[in-house]
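Shown here: the complex without one of its protein chains, the others still in place.
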Amino acid sequence: MNARLATFALLTAAGLSLMAMVPYLANAYWLALGISLLQYTVLATAWGLFSGPTRYVSLATTAFFGVGAYTVAVLGEALPWPVVLAVAAMLGAALAVLVGLSTLRLSGVYFVIFTFGLAELIRQLVVWFEVNKSHVLGRYVFVPVTQALIYWQLLALAAAVFALGWLIARSRLGFALRIIGEDETVATHCGINTTIAKVTLFVISATVMTLVGAVMAPRWTYIEPSIAFNAMISFQVLIMALLGGAHRLWGPVLGAVPLTLLFELLSANFPNTFTIILGCIFLVIVYLLPRGVVGLIERRRETSVPVQRRLPA
Amino acid sequence: MTNAILTGLMLGGMYALIAMGLTLQYGVARIMNLSYGEVLIAAAFGAQGLFTGWALSPFAGLAFVIPVAFLLNLAIYRVLLSPLVRRARTRDALEVDSILATFGLAFILQGIMLSMFGGAYYSYSYLASPVHLFGETIAANRLAALAVCILLGGSLYLALTQTRGGTAIRAVAVDPAAAQLVAIDVARTAAFTFALGGALVASAGVLISTFLTFSATSGVVFTMKALIVVVMGGVGNMLGCLVAGLLLGVSEALVASLIDPGLTLAVNFALFLVVLLVKPAGLFGRASR
Amino acid sequence: MTAPLPVLAVEGLTRAFGGLVAVNNLALEIGRGEILGLLGPNGSGKTTALNLMSGALRPDAGTIRLMGCDIAGLPPYRIARLGLTRTFQLVRVLDGMDCRENVMAGLVFGRPHLAAVDINARTATLLQRVGLGGQEARLACELTYIDRKRLELARALAPAPDLLLLDEWLAGLNPSELVSGIDLIRSLRDDGITIVLVEHVMRAVRALCDRCVVMSGGRKIAEGVTGSVLADKAVVEAYLGGIAADA
Partner (left out) sequence: MTTSTTRRALLLAAVLAAGAGFATAAAAQTSIKIGYVLSRTGPNTGGAAVTTLPNYEMWAKEVNDAGGIKLGEKRVPIEIVAYDDRSSAEEAVRGIERLINQDKVDFILPPWGTGLNLAVGPILAREGYPHLAATAVTDKAPELAKRWPNSFWLLGTSTGAAEALVDLLVKLRDEKKIGDTVAMVAIADGFGIDLSTAARPALTKAKFKLAYDKSYPIGTQDLAPIINDVKALNPDVFVAFSYPPDTLALTEQSRIAGFNPKIFYTGVGTAFPLFNQKFGKNTEGVMGIGGWSGDSAAIKDYLARHKAARNGAEPDRWASAVTYSSLQILQQAIERVGKVDRAAVIKELQTGSFDTVIGKVKFENNLPTRYWWVGQWQGGDFYGVAPAGNVGARAAIVPKPAWVAP
């Protein structure tokens, strides 16, 4: 068992260092694609971290992402970079506590649309504040952060989010969340403080999303609310995670990576019919992969297990 | 003040109009339809084409657009969605599947419209004349939309509460499993309701095309607005839909003229959030516990 | 010497839904090691009373003392940690988890002083205890109806509760299952567990309950030793007026 763990750790370390080499080996385009892949991987995994076990479908991704990006836009040139990131993380976490405590009694679609409304509300308030108080809408971010540095930060975030997910799954909190996901009433009668458990997880997930927004912001030079709080980010992340399968830690990445590549492939080769083809592929995926990519893999594994068992005998 | 309230009522009527179809589709047929706004825009293009091409008034166009939309939506449900409904074991599973499938459908519809009409804005003038009401001047086309909204919403409400078929639809909305037990053909009722919702949103598209500027890519705005109104009113509740729409409209107009037009949407979303915090299942929704 | 502290003492418990008073000024007491039957026709307020005791609902008025400590209005998780667990009228197990995890769910979040026990050993013992010995790895959704009930019971027993609330735990069992079910509950009492039993199956009530409280229309209409309560004229009327007992 320990040997297996060690092998796993070794492989992970090797994989990570290989990925860390990308900025030295690849040209700017591959690096940009790597950034996109990592961005969506981290966002979708962080989304799944909360929504997988609790089955709350959140559309608030862009709210946190945007808060991160805006923090950089406001403070980016005033404070050292690590401090900016720390402030962003704290703002995201504080917002998540507030949102978590007030919303988690909503269920189903009410929660979904609430989170969407929340993201829009924050965007509107930022707009109103900028227009009436600071009289600038659209801030310029000239932070000396290179593309490679963005890539490495995202890679570190990705490693962190997987490590976090792995640790949570093995903790009391993880177990509590699985029970909540199964049956919340039973969970409370088992002695689980469901509110604290859910809010804790929500905060962790939201903080990661905020950090992604902060890390990405220097890439665009110019931040305005419609860029930072782009609702499409929420939808894309949701779709990626659902497609991959949110009930496993490594599920969302199986949706994020192929979808990002698919978007890229289609928009590069079929700029005119991009949307139609994308829509058709979506439908095909929904019909052929009823339980997400994870479901497909698990089914494979289930059928292959007896074969493996037969082999040693 | 009178003016703001009048304006707000008309705006709210439009919001309710946009949302009525979705409350049926989502409340009864259990399809969280993300391609909803695209259907609305398609109908708007239809009305625009009929008006500029054949000088057909949008209200006459309704007679053409509504049946077409009904049949198209019926086909969409039968071909694309009913396999998912049959496959889904739980409501959650259907929700996830319908989000993914209708998201794809939205892309397809938008792509078709982009290839037909390009990405440019469209707008035309119909009934853009002033009407004097309570000493205030308002736009005739918006007033007409409000009237049709009240007419459609009211008759639908009566049909749902007073007729046998309506009772069946409400029964399916409340509990599909139990409805099945009392010999209601749930699959057919759901298909019919989905198509009815599609026809409603198409008529909304026709009406608002007389006063709003639209383009092939503006559907998502209406999808989200409709979702907000539906959820705020309580899923599947016609009356809730109307009240929520009017509340949003009136608050928007009042804020615009009394406080600051810059805060209208913020106040709208805040109102929506507060309603949900106080009543987690919407204004007229039944608590799920 | 004062009298031994009752495990549960309820006084003046009231809860209304809109105009309907589901539980009206209910009072009852349970001593250690006792099985109390909570009877009454459908809609008489039994399940509501249970929900009030376990914290699923907040009472409008009244006190609920568990081992002398007022728990009225506390959230369910705090009540569970104080030593009151329950099963549900419609059996609720964690379908996606195996039997071991189902029992662990009751064990690890329950009472703080149990944190040190060997979880695997205790889980095995509990499964053994309810008749699911060796089934640790089976998924809950694969179990038969009676076994799901057994599993739910094992989960409720896991934190070694002071008081166990069983909501129609014996309903829907076939005659042979009923016999084994009754034996199982009796053996729990023999282990000294205090139980409140909401039940329609009169055979089980007669076999198990030391005392009974009968409710009708939210009020307590009778209370006493099982045999005499069931013979009470008011009780018979309430049942005949409501739903026929299967006595």
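When the chains are written out, they are named A, B and C in that same order, and each has its own residue count from 1.
Assume a residue touches a chain if its C-beta (ideal position, glycine included) is under 8 Å from a C-beta of that chain, and two chains touch if they have at least 3 such contacts.
For clarity, every value in this text was computed on a predicted model and none was experimentally measured.
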{"item": "For the chain not depicted, the shown chains it touches", "value": "A, B"}
{"item": "Per the touch definition above, residue among A:A28, A:L98, A:L261 or A:V284 touching the missing chain", "value": "A:A28"}
{"item": "Touch residues of chain A, complete complex, unshown partner", "value": "27-33, 35-36, 39, 124, 127-128, 130-132, 135-138, 140, 142, 216, 219-222, 224, 226-227, 230, 232, 264, 267-268, 271-272, 274-275"}
{"item": "Residues of chain B (touch criterion as defined above) contacting the omitted chain", "value": "3-4, 7, 10-11, 14, 110, 114, 118-125, 128-130, 137-139, 142, 211-213, 215-218, 221, 249, 252-253, 256-257, 260-262, 264-266"}
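Everything that follows uses one rule, which is that only the chains that are shown with their structure count from here on.
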{"item": "Taking each chain's C-alpha mean as its centre, the one farthest from chain B", "value": "C"}
{"item": "Centre-to-centre distance between chain C and chain A (centres being mean Cα positions), rounded to whole Å", "value": "43"}
{"item": "Distance from chain C to chain B - Cα centre to Cα centre, in angstrom", "value": "48"}
{"item": "Mean-CA-position distance for chain B and chain A (Å)", "value": "31"}
{"item": "Overlap residues in chain C, where contacts from two or more other chains coincide", "value": "none"}
{"item": "Residues of chain A touching at least two other chains", "value": "none"}
{"item": "Interface residues, chain A side, partner chain B - complex", "value": "55, 57, 102-103, 105-110, 113-114, 116-118, 120-121, 124-125, 127-128, 131-132, 231, 235, 238-239, 242-243, 272-283, 285-287, 290"}
{"item": "Residues of chain A that touch chain C when the two form their complex", "value": "172, 175-176, 178-179, 181-183, 185-194"}
{"item": "Residues of chain C touching chain A in the complex", "value": "54-56, 75-77, 80-81, 85-86, 88, 92-97, 101, 104-106, 108-111, 155, 159"}
